[in-house]
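Shown here: the complex without one of its protein chains, the others still in place.
Chain nomenclature is as follows: A, B and C, assigned in order of appearance, with residue numbering initiated at 1 for each chain independently.
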Amino acid sequence: MSAAPVSTLPSTSASGEPAELAHKCLYYMTLMREVEDRIERKLYRQGKIVGGVYVGRGQEAIPVGTALLAEPDDVLLPSHRDMAVMFIRGMPLGRVFAQYMGRADGPTRGREGNMHMGDLKLNLVSIISALAATVPVAAGVALAMRYLGKPGVAFSYFGDGATSRGDWHEGVNFATVQKLPVLFICNNNQYAYSTPLSAQMACANVADRGPAYSMPAEIVDGNDVLAVHAATRRALEQVRAGGGPYLLECKTFRMTGHSAHDAAHYVPKELFEEWERMDPIARLRSKMLANGWADEAGLERVRAGILREIDEAVEWADRSPYPDPATLLDDVYEQS
Amino acid sequence: MSAAPVSTLPSTSASGEPAELAHKCLYYMTLMREVEDRIERKLYRQGKIVGGVYVGRGQEAIPVGTALLAEPDDVLLPSHRDMAVMFIRGMPLGRVFAQYMGRADGPTRGREGNMHMGDLKLNLVSIISALAATVPVAAGVALAMRYLGKPGVAFSYFGDGATSRGDWHEGVNFATVQKLPVLFICNNNQYAYSTPLSAQMACANVADRGPAYSMPAEIVDGNDVLAVHAATRRALEQVRAGGGPYLLECKTFRMTGHSAHDAAHYVPKELFEEWERMDPIARLRSKMLANGWADEAGLERVRAGILREIDEAVEWADRSPYPDPATLLDDVYEQS
Amino acid sequence: MPTTYLEAIREGLWEEMERDPNVFLLGEDIGVYGGAFKVTAGFIEHFGERRVVDTPISEGAIVGAAIGASFLGLRPVAEMQFADFISCGFDQIVNFAAKCRYRWGAAVPMVIRAPSGGGIHGGPFHSQNPEMWFVRVPGLKVVAPATAYDAKGLIKSAVRDNDPVLFFEHKGLYRRIREELPGEEYTVPIGKAKVVREGRDLTIVAYGAMVWTALEAAEKLAEEGVQAEVVDLRTLLPLDRETVIESVRKTSKVLLVHEDTRTGGMAGELAASITESVFEYLDGPVVRVTAPDTPVPYSPPLEEAFLPNVEKVLEKARWLRRY
Partner (left out) sequence: MPTTYLEAIREGLWEEMERDPNVFLLGEDIGVYGGAFKVTAGFIEHFGERRVVDTPISEGAIVGAAIGASFLGLRPVAEMQFADFISCGFDQIVNFAAKCRYRWGAAVPMVIRAPSGGGIHGGPFHSQNPEMWFVRVPGLKVVAPATAYDAKGLIKSAVRDNDPVLFFEHKGLYRRIREELPGEEYTVPIGKAKVVREGRDLTIVAYGAMVWTALEAAEKLAEEGVQAEVVDLRTLLPLDRETVIESVRKTSKVLLVHEDTRTGGMAGELAASITESVFEYLDGPVVRVTAPDTPVPYSPPLEEAFLPNVEKVLEKARWLRRY
């Protein structure tokens, strides 16, 4: 099969750093939104995706604002609502769709579904289901960077609920004891499945956990991509300078159910309405228009381009074969 | 076999609350010191104890200062250096020696060694080896108390090193989310086996972890039994009033190796010397003499009484038979 | 109206909670949400927050808290959202819960419910069959019902049992199996296998979802003139070797089927038990039909190739028959 379609950021006529950054952010946030919409609202309902689907609708500013600052040597360990991280690291759109559709050309060749994918060539580590399991793994990645004298930082992503897990504590503790270059990024979307924050932790903020590890912790508006980006930049400066781990808590809201089959009746309607008004894409868009960084027509062209990319990628993925059952036993171990 | 010798606190002529309390504290601290000395320095070297031995020398103020405030309904989950908790709860001396010597009359009937013992009739829960495993169990005990409308508090004991474990975090988090009546008691003896605090946690104090759970946390001089007692009283007031968990960090020092076979070469000699001067028993003794709460002769009589009790208990334990191999298969499950 | 396997568990839990005020539930999203599979839907409304406790995402604390609560005489029923996450609370189960009675005589009457098994395109982390991690741990009991009748009767027995019981409910059966259940109360004893189809030519031993596969295969075999006896283990620990051996004594040929992967699976234990006890009765090798030794793959053609099915059972059964 020919190479999978790669998402290509259109060059913009916008001049000046902030405008350029805004265009990039908007592009990737929109890409994530549209890809996940396609998956959840089309492909899933068409039965093309047979397993569970979890999306990051409303949370796009977090993977985008953070991952855009990743250097090639950095290693990223996204969680299940951080799809944009994949694209920013260069994972082709087509392969992502192939993953969701259980095809041979997905990065897991049909062995895995949804966001359970990674590619070490792209410095992307796949999550496993057990929440926070990647947190100590991120510490190990960072330990190896220092060991090898590499300049990188490990980006460790997790949700608010994941911080209740023992692995989270052990991983953060080890990273701080060793003063490792890890940026801990929490998407605090205020729910863990149906469980609200108050039933998950007694402290008000995830950032309140920083001092338990002598770790700087900062709260940022997770629906303001430029704020996330700025906070990430500051945090990374400290981490890259050898300051040890840093915790960035991005306040946001999960604008869907936990997964495609959850109608989220347990979330008060007003909360959805309130957060709808803070949609990170709409907010950035308005700001760009207000600041004269873009015009409506230009933004529409970008969106249209994204939709075309997606159409192509879905088509490509749909042409990808299902994995051959004869491969079932391969790669449990290194083949000799 | 006849009943095991129970330790009996001699009545004192001392008058007034503080003096009486001091006598009690001194009695139990001395009892623990002498019992552990007998185990570690005599019985172990005589080969009468075939497994590992871990003692709490220098840390006696912590189990004593806390457990003396336990009410009958409270449930205590001591760690491996909290021997006095056993005695204060009424575990007969003889049975403790029998435990260490692997005899049938120990509370585990020879199935277990050292501090791995408990007795639900005494509201004493046995630790398992995995550090901090009793922390979530303490939360469950407290949950059950509230469920049943019982007034009790769960006393959860652990060392500094145990706080690195995932179970510790999960247990404390659950207890604080549920606002359960748990008193968390940390003996911070500054080492976990050979590992100094700085290689165990990045924060300076275990108490610094309280805010991560919105939990009040207090540091107390763990070698001052009256200070531990006073702090425990204050903490328990809050816990019993429904304030939720409370963390008491008792600063102390492990005046031995990790276990009987560890010479602790990794501990700077000066540290031992420094802390020797702060020995909790010597300190209380001096205070009692200085305050006129006791005289040398009286205190010597008490110590002599303790040594007699111990002699009798060891003799009793030594007459206890080894468990019958025919019992090997019993009690894996409830016998029907 | 017939009751599904899922509803049977629900009913069993409900009845036990009505019967004994010391029974309570804890787990993730089991209260307001009613559980990921809705097994406990409606419970919090009826029994209240006191008896239906939503927990943080802390499998270690869930199990640990259940142990602690059991010390005070409560009978906690903990839910793992998926059986796959049971490995996050592993130490509490295998070292704390399992060994208390033996070590210091403390009973730990608790149940851990764990939705296990594949066939729902759940991929490597929502499809596992973790039962053998626990079958090798003395002090635990392990239950894996196949029918709605047994699911209800066994969950009730599990709640009443004075030892820690792991209750593996097969996700694939939740809504697939429907049966008329007795109106009156009943329980099913832990530790007793059951001959669910009689036959004299060949024994097929299975548990969980594979009981249905075995029964379907037995139907087909009957059409071919082969009478297969099907034994449903129902409880995996303590293992009812007697019932299996009794059947092998009769048929002299035995096929062991499980959805779990092969190496270290239940079939091994059964094979050893059979050849130890009734070697001289055997007229052919003890044959296994199991999943192969890989993680559970996600994509339908892979998962289909992975899971044992009627065809695979038939193939081995025919081979064994001819042996």
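Definition applied: a residue touches a chain if its C-beta (ideal position, glycine included) is under 8 Å from a C-beta of that chain, and two chains touch if they have at least 3 such contacts.
A quick note: this is a predicted structure, and the numbers were derived from the prediction, not measured.
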### Task
Touching the absent chain in the whole complex: find that residue among A:V96, A:V153, A:V177 or A:V314.
A:V177
## Note on the structure
Only one of A:A144, A:L271 or A:L289 touches the unshown chain, namely A:A144
### Omitted-chain contact residue, chosen from A:M29, A:V85, A:A104 or A:M117
A:M117
### Contacting the left-out chain in the complete assembly, out of B:A3, B:V50, B:A204 or B:A304
B:V50
### Touching the absent chain when the full complex is considered, from C:R10, C:R75 or C:K99
C:K99
### Of B:E60, B:E112 or B:E249, the residue in touch with the unshown chain
B:E112
### Summary
Hidden partner sits against chain C at residues 84-85, 87-88, 90-91, 94-95, 98-99, 102-103, 124-125, 132-133, 135-136, 138-139, 237, 239, 256, 260-261, 263-265, 267-273, 275-277, 279-280, 282, 284-288, 293-295
#### Entry: Touch list for chain A against the chain that is not drawn
75, 107-109, 111-112, 116-120, 125-126, 128-130, 133-145, 147-148, 150, 154, 166-167, 170-171, 173-174, 177-178, 331-334
### Message
For chain B, which positions touch the chain that isn't shown here?
### Response
50-52, 102-103, 108, 110-113, 116, 128-131, 161-162, 164-167, 192-195, 199-201, 266, 322-325, 327-329, 332
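The rule we apply is simple: only the chains that are shown with their structure count from here on.
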### Message
Suppose each chain is reduced to the average of its Cα coordinates; what separation in Å results between chain B and chain C?
### Response
41
### Query
Taking each chain's centre as the mean position of its Cα atoms, how many Å separate chain A from chain B?
47
### Query
When you check chain B against every other chain, which residues touch at least two of them?
166-167, 170, 173, 177
### Query
Residues of chain C touching 2+ other chains?
55-56, 58, 60-61
